[in-house]
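Only one protein chain is missing from this complex, and each of the others stays in its spot.
Moving on to subunit A:
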Amino acid sequence: MSMSLEHRSSLRKLPFPACTNEALKRLQNQCLTFAHKQPSPKEIEVVLEVINEFVFNAGSGKSDKRSTPQTILELQMLQVLLDYFKDPDIDPTVLCTVFVFLFMDPSKTEVMAKLVSLAMSIPTESVLKCTGVWMVQQGFTSERCMDLAHILVDEYILVIPDHVNTLKNLARLCPIFTSNLMTAITDMYPTLDKPPPKKILELFVAWMNVSSCIPFTAANKAINGSLPPSSAGSQSNSGTFTSLIGMARWNILAPLLDDPSNDAIYARLQLALLESFIEVQSIRSEYKPDVVAVKKVVALIQSLEMAMKSCENVQPEAKQESLDRLGQFLQAVSFSQCLSGRIAEIITTLKKLPSNRLIQMYVVNLAKV
């Protein structure tokens, strides 16, 4: 039987990386007990101290290892963590709990981003899955989640060469991580002032071509049912968080941008988005009924209205293209029965937009239903 976390002296006798491995093993055992009873603040404190000493700062205090640079030590530590998470014999729920404890301290976001980048490039499913669950628990709009997304985008996705081929299969390997990352990324680029980089658009298209339903993962009954129970509590805040509205906003606002260089990729993303709704409609029962909240659609329409007002010099064709894309998106949402809320609010909001035949058709059809 492994020693408890309190016996730190036994850990201190071990050299790096044996001490880290042993610490992780003890942490894991501790987490097993947390499955039966809530941890006390004292217990949590001990856990965090051990993590700090034997995971993140292991080796740095040893006198004989002084010559080893800090970056190398960090790399070795990440390798130990990655190997630990690869162990197929450890229960995924326990792994998730370990992951949560490891990165509970907000100062650890940066090192977490390094681990996740490594897991994205190698790819390591268990780490990505834990990250996905962690993002749900944190909430997509939370500061830490946004921080993580920012670091992953700026220091990894936008930097690596051939990012599409390196990353596109993540959509199949770990949908929960990919879709949560997509949601976080759409929140990173909410307005015309800060459009998404082309590399991000390309990656989104690639992910949706690999797995058409990827943006709907958070609404998938089976995937959510299989999540560790610890994450279930924080699911029910307000509807489902997906990247759908965010992507739609990109596509709809894109024609108003004074930059035609990404037109083709936006058109492709719009098509992929419509296709994903059709795909979901054909297997509708596998998904929760409330995927897209009416109030978010209303907000989307309002943001278009605002953008149009602020870009008076934009060509009427471009505005019509924006409206056409909005109409296409609305039709897709309705067709796939993904709306939840008072539909009349949508019709009211649409009246404030310039006239567009497709939107008129949509409104007429909606009224019939």
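Worth pointing out:
In this text, a contact is a pair of C-beta atoms (placed from the backbone, for glycine too) under 8 Å apart; a residue touches a chain by one contact, two chains touch by 3 or more; residues count from 1.
Rule of thumb we're sticking to: contacts and distances are computed from a predicted model.
Taken from the listed names "non-specific serine/threonine protein kinase", "Integrator complex subunit 10", "Protein PBN1" or "Nuclear transcription factor Y subunit C-2", the protein name that UniProt assigns to the chain not shown is "Integrator complex subunit 10". For the chain missing from the display, the contacting residue among A:P17, A:P175 or A:G327 is A:G327, taking the whole complex into account. Contact with the chain that does not appear here is found for just one residue of A:E202, A:E275, A:E305 or A:E345, A:E275.
In the complete assembly, the contact with the undisplayed chain comes from A:R357, out of A:R172, A:R342 or A:R357. Within the complete assembly, residues 264, 267-268, 270-271, 274-275, 277-278, 315-317, 320, 324-325, 327-328, 331-332, 334-336, 357-358, 361-362, 365 of subunit A touch the chain that is not shown.
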